[in-house]
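Excluded from the complex is one protein chain; the other protein chains are retained at their positions.
What follows is subunit A.
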């Protein structure tokens, strides 16, 4: 069945998942439902401790068995030890057909690939995957499906009960013996626990795993003891060096700096750039550079930002220090400066649900003026792909891309026209993750294209001195340099589903077909 972005979703997948095809960004506005609540086991005794000796014991206490769903958060990023530690124990116990429901998985989780191959893990729900897990999925090693969810879409699936978690494992930088978790302090300081909030609210069993046990009460708790069944203390839950690094040096790549300048020029000339505007940006070199150049323009023009959202990095926190923004709303911290900034009283922690869940009574993304994003590919309909590489292998994550693009009044995608030989602007993206109707502007080093539907923005930019082009012109420039790429060849088998933030199917990912030269 063809969906609203023109992708043909096989009937077999609709049946298997019980899902509908994507019908447009606002299709479910006003949708009414009752929230799902978790199975809850009361603790009335006053023994006073929820400590359990180890991962094995806690799995037994939680009644681990074949076919269960276990969940994880990704605040420790490439420094995470929790996923591997838990999955290794589950594997040792001979449990099979586990569904992993993670807010994201990365290269740190390469060690679980053998558990995919041997059937310990049979389904994966995640924002995305990178490294060897992506390769394993794209080569058909996962028995079931890999479902890619946006940060908001994941929370929606837990709140509605569409996705049910049997056991949530929450890596907590600090925790007391009764389960009060904080993202701050300890060795594995990640600042916030935003992605794990929904797990703590909706999973049947909630296990806090910490390497820094502190005296009760660990207040103010980011995740309350009232939602935590057990606490396990281990030697290390992550590698601090890979959790939050020092702030990235501002890029000196002239191409990125030029795109950042184009972006800032566009932003300041748009109708939304005025006192009290709101802004979110990613962590790519060009995005960070555009925050730095925007800060300069804000100062010169005496324009003040009301709130910034992230995925935070130093340049965003500098806005707070310099009083250029009233407050920051934080879902994740990418560097030590951002982690440190959490202590500032104007720096607010928000849950992934508050941030982006499309099925609550209004998320933060809906209040965004600007979001600055990146993409692997953008096509002539402005559809973006941030999950599947141009070679057909899964190698990225939806993150908040579709959420913020849908919510923001002006969604800007920055991408170099060419990534090596691969044209970033193409006729049709390999896989659609963010629908073109949410994407307003594409900025490349060869020119800027405004979505033709945004006649208001086109009008606002008519006297602005920037290299405006049509998206088709950008695609032609790219292909005149690289030559026209052949379409990647896939097998019939669907290995992955790109879930829209509203739970419908945006696209599917098929098993990769090994390359063979065509007949001469």
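Criterion: a contact is a pair of C-beta atoms (placed from the backbone, for glycine too) under 8 Å apart; a residue touches a chain by one contact, two chains touch by 3 or more; residues count from 1.
One rule holds for everything that comes next: contacts and distances are computed from a predicted model.
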Report the protein name recorded by UniProt for the chain absent from the figure; options are "Citrate lyase acyl carrier protein", "Hydrogenase", "Transglutaminase" or "NADH-quinone oxidoreductase subunit D". "Citrate lyase acyl carrier protein"
Among A:127, A:390 or A:500, contact with the omitted chain is made only by A:390
Give the residue, chosen from A:84, A:324 or A:482, that touches the chain omitted from the document. A:482
For subunit A, which residues reach the chain that was dropped from this view? 390-392, 420-422, 481-483, 485-486, 488-489, 515, 517-518
